[in-house]
Every structure is written in structure tokens, then in C-alpha cells.
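As C-alpha cells, the structure follows; a few thoughts come after it.
Only one protein chain is missing from this complex, and each of the others stays in its spot.
To keep things simple, chains are lettered A and B as they appear, and every chain counts its residues starting from 1.
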Amino acid sequence: MSDLTDFTLAEARDAVAGKKISAKELTQGFVTAMEGARALNIFVTETPDIALKMAEASDARIAAGTARPLEGLPLGIKDLYCTKGVRTTAGSKILENYVPQYESTVSQNLWDNGAVMLGKLNLDEFAMGSSNETSAYGPCISPWRAKDSKTALVPGGSSGGSSAAVAARLCLGATATDTGGSIRTPAAVTGTVGIKPTYGRCSRWGIVAFASSLDQAGPIAKTVRDTAILLKAMASIDDKDSTSVDLPVPDYEAGIEGGVKGLRIGIPKEYRVEGTDPEIAAVWEKGAEWLKAQGAEIVEVSLPHTKYALPTYYIVAPAECSSNLARYDGVRFGHRAADPKDLIDLYERSRAEGFGAEVRRRILIGTYVLSAGYYDAYYLRAQKLRTLIKRDFEEAYKKCDMLLTPATPSPAFAIGEKIADPVTMYLYDVFTVTVNLAGLPALVVPAGLNTAGLPLGLQLIGKAFDEATLFRAGRALEIAADLKAKPQNWWSQ
Amino acid sequence: MSVDKETVRRIARLARLKLEEERVEPMMEELNGILAWVEQLKEVDVEGIPPMTSVVEQRLKMRDDVVTETDHADALMVNAPGGEDHFFVVPKVVE
Partner (left out) sequence: MAIQSEERINGARKSKLIQGSTGAWEVVIGLEVHCQVLSKAKLFSGASTEFGADPNSQVSFVDAAMPGMLPVINKFCVEQAVRTGLGLKAEINLTSVFDRKNYFYADLPAGYQISQFKNPIVGEGEVLVDLPGGEVARVGIERLHLEQDAGKSIHDQSPDSSFVDLNRAGIALMEIVSRPDMRSSEEAAAYLKKLRAIVRYLGTCDGNMEEGSMRADVNVSVRKPGDPLNTRCEIKNMNSMRFIVQAIEYEARRQIDVLESGGRIKQETLLFDTKLGETRPMRSKEEAHDYRYFPDPDLLPLSFEQAWVDEIAASLPELPDAKKDRFTAMGLSTYDALVLVAEKETADYFEVMLAEGVDAKAAANWLNNEYFGRLNKAGLALSEGPVSAHANSEIVKMVGENIISSKGAKDVLDILWAEGGAPRSIVESRGLKQVTDTSAIEKAVDAVIAANPDKVEAAKAKPTLAGWFVGQVMKATGGKANPATVNALVKARLGIAEEG
């Protein structure tokens, strides 16, 4: 059965559609793999019964000739997506027993395309983290280990369950979300492909909100093609989300082999950040050479406000989160403290007991920067910085079609290594966070392994709603990198 | 700018997060670490720069004035920690 789980999503799609294997066989293979990989703590909730039932329905459709684009393909769903009738925790104790009575638009789109749900994937609590260590359900462990080491590494965050599940071949693809790098960081450190689409491309309806103006859903998968297939299915125009755009969704897969000939690739000089791992700097250079070799033009560009992106983010995101998370108050759903003496006590203890340390910290920072007398100095200033950061990109795009940058400053680190100091952890998102502030799309593609055998990723940043070109360039990188490595299975029980 | 212990208590209260007295000082230090770091934004001249209101250039969508929802009272109570007769129940509030 291990062969089945090695399929790419595109291969599995063709095998199922061509009736070489049944959806049920395929799904059973992934269910077995999922159940055997509990040591990695990837799934918060496994839904094998739902998966097999959906697979049976898929087989019936295939037999009836009414198969849909993702018919019978098993996926993992980040536990930030509300799934009707299936517990959705957001990685938080406060939602430990929360069972949504509605389905998020994006997951519904996947089911409408025939996909199969294997379960709900681990994540940082409310998607706040870069390593999956803030999850109330324990850290998720990367299937990757450094050569000759048994040290548990982080799978990145916040979509650590999504990246780990794909890297460990527990699903064909996974949904994820990205507020400051939460799709791209995990993809980069697990040798998987992830795209954060343009803000507004995927509906946010039914996805637990962290920072509304930055949150965006996207897929993580094994290949650029798989990622393109999934994004096409996930994206839609949604009347239930005021920020979802009224643009038709292109067929991203169709143009994927178009190559990079004639494309101008910008190298932002401000991304040569001190402290970046030299092997990452080297793979960045190599990436530029690969693209150049395939006919792209490499140009140096400047994004002068890059260094302010992280501090800007750490004002805007906590401010929005402090307000978005006010609804977790123990009144209508979620954790409620025992024997509250009055309403305020109910609020204060339910929230203090239900939220973890990082979430509490961000709520407090956010509350502070919005509070009377500080709004202008922090929040308003940060929103002005956002305008400047967006203008940087607009200027750069006068000279190039997309940007090539590193995805993370270092490969995966060990669990526990950075968790003690918040700011050190925040700095890990230095290359990803600008994109969210400007609302742009960015794709992370594995580009090589370091000397310890750990994956390194590169990031391509595109123009708004130009995901198609990103996929094309990402595919070119993927071909050039020709990475065959995958984590060895040390976790199966 | 940095916060003192009193400010930490005040914002914890505003955020309705119980903060045990022994946690006030460590939290103050953590918050001040973050605030010191974001302080670098002060270097930038933002005079005349409009704050970002939305990253998407789109007109706000509007819905028609049509009732599309049915009675969800049962569904709302599924997750309610103190639901009773289709009401959410909280400790007595004095207005």
C-alpha cells in the first residue's frame, strides 16, 4: 500500500479516474498511513469513517460517469477550517469541544469537487506561530530529521500539520492558511509546495479568523502541479465574504509547463538579511541561475521598507486578533470556566484558561496598540507603513514580473529551540510577512537540501491575482531542482 | 514606549483575560520586549501617507434585503455551555 501514498495528487487523480485503483482503496491506504503516524501528532482529529464513506460515494460517481475534478482524492484539512459536524479546535483549548454547524466555503468547494476528508490537521493555536509549537494539542513533529540525528524538528507553522502530513505522505494535499507566512514557512522546511494566494482569492468564510486583513487560505501539496490543481478547486467568488474578489478562477494547471522564457525575475536586495543561513543564500543564488538558464531575465530591485514589515505585522495582526478573538467568551460556545461568580469572572477565567500563552500575549499587545492614546502611534502608523510596503512592490513590478527570495532564514529548527523568546520566533517570518501586508500571492517551492539533508525552499512573489505565472515559474524551479528526496519513514508504528 | 504593571493590569482587564498577580511582571517584560522591537517604526516618516484601508481594490459587496436564514435555534445550542430553552445563559447581570 505504500505505493499509493507516494502518488502525487495528479497521479492519483489519473489513476482513480482511469479506474486503475478505486477511491476506496486509495483512501484506505491513506487512512492506514494516518493511523500509523500518530507519533508525529499531525492530526488533531482523524475522520476515517467520513473518509471511507466519501470514497465510496466517489466510486459510485466514477462508476456512474459523473466524476468531478478531485473525485476520491484524500486530503487533510487544517483545523482552522470549520467542518460541519466535525470538531474544529483552531489548535486551542477554548474550542476543544466545538462542533461547527456549517462548512467553510473553501472546504465545501473541495467536497463539491469530489475530494475526501481524512481528518483535521494540527496547527499553532489560532494560527499564531511559526513552528506549530503553540498548539494546545501538542507540537506537531516534522517527518524530516537531520542526518544521523533523532532530534525532533518543527514542521514550520502555523500550518505545521498540513506540511507534515504532505511530507509524511499521509494525504495527497492539505489545506492551510497564511497570515504572515503560515503556508510558506511550513512548506519551505518540509520540502513541500505551498501557495499563499492573493488576498481575496479564496473565501475566508468559515475559516477561524486570526487577522482578517492578512488571512488567506491556500494549499500545501507535493508538487507545483498538485498545488495548482488544489488552488483551482479551493478558490471561488464568495458572496458571503465581503473581501472575496469577483474575478473568475483560472485553470492554473493548464499553463503550468509554459516556462519562464522572457520573464523578468526581480531579486530584492533588502532580502539579503544578516543572519541568513549561508546555505539558503546559496540556494537563492542557484535558483536565480536556474531561472536565467531557462530564459528568464534576472534584475535587481529594491523594496526599501522591507525591514519594517515584521514590526508592522506585529502591530496589525495582534490588533485584529484582539478583536477577532473577543467572541471566545464562554457564552455561546467554547470553554467556560467552572462556577463563575459573575459575568466578568466568566469572561476573564474562560479566556485565560482557554487561550495559550502566545495567544494571550498577542491579545494583550493588540488591545494595547488600539487603546485610547496609542492608536495613532501604533495602529495608524502601522497601516501607513503598509501603504509604503505595498508601494515598494508596485515600484518593483515596474521592473520585473515577479520576485525570487528565500522563504525562511534557516532550515527547520528543533522543537523548543526558539519558543522561549517571542521576538526570535517572530523573526523567522522575515521573508514571508511583507507579502501578507501587501496582499500579494507567493509560492514556495523546494529548491534543495542542506548538508544535513534538510529541505530548503525558495519563494516566488507575484503580482496580485497572477498566481498562474507563479505556478509556471515555480514549475521551472521544480524541474531545475529535480529534488527526489523525501523523509525516511521512522515514525510508523 | 513601554508599559508598566498598572497598564498591563488595565489592558488585561480590557481584554477580559484573567492575569494572576504573579504573571503581571513577566507579562510586562514580554510585552515591553515586543514594544521595544516595534519601536523602530518611529524612524519612518509617514507624513501624508494614507493608512491602508484594504489590500483589495474592490467595491464593498452588498446583499439584497432578503431573509435567507431559517430558524437555527437548535443548532446554536449545540455548542452552548449554558443553553436553556433556546436561550444562552450567563451569570446574572445587573444593568
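One rule holds for everything that comes next: a contact is a pair of C-beta atoms (placed from the backbone, for glycine too) under 8 Å apart; a residue touches a chain by one contact, two chains touch by 3 or more.
Here the structure is a predicted model, which means the values were calculated and not measured.
**Q** Decide which residue listed in A:Met54, A:Ala90, A:Ala352 or A:Leu385 touches the omitted chain of the complex.
**A** In the complete complex, the chain left out is touched by residue A:Ala90.
**Q** Can you tell me which of A:Ile207, A:Ala235 or A:Val433 touches the chain that was removed from the display?
**A** A:Ile207
**Q** Which of A:Thr8, A:Thr45, A:Gln101 or A:Ser410 sits in contact with the chain that's absent?
**A** Result: among the candidates, A:Gln101 touches the missing chain.
**Q** What is the set of chain B residues that contact the non-displayed chain in the whole complex?
**A** Counting over the whole complex, chain B touches the hidden chain at residues 13-14, 16, 53-54, 56, 58-69, 71-73, 75-77, 82, 84-95.
**Q** Just the residue numbers, please: which parts of chain A touch the chain that's not shown?
**A** The missing chain touches chain A at positions 81-82, 88, 90, 95, 98, 100-102, 104, 204-209, 211-213, 239-243, 319-320, 322-323, 325-327, 329, 331-333, 343-344, 347, 367, 370-372, 375, 379.
The rule is short, and it goes like this: only the chains that are shown with their structure count from here on.
**Q** What whole-Å value do you get for the distance between chain A and chain B if each is reduced to the mean of its CA atoms?
**A** Computed value for the inter-centroid distance: 23 Å.
**Q** List the residues on chain A that touch chain B in their complex, please.
**A** Checking each residue of chain A against chain B gives 97-99, 101, 199-200, 213, 239, 242-243, 245-246, 305, 307-308, 311-312, 314-315, 322, 326, 329-336, 340-349, 351-352, 355, 360-361, 363-365, 367-368, 371, 374, 377-378, 380-388, 390, 421-423, 426, 438-439.
**Q** Can you name the residues of chain B that touch chain A in the complex?
**A** For chain B paired with chain A, touching residues are 1, 3, 7-8, 11-19, 27, 30-31, 33-35, 37-42, 44, 46, 49-56, 58, 60-61, 63, 72, 75-76, 78-82, 88, 90-93.
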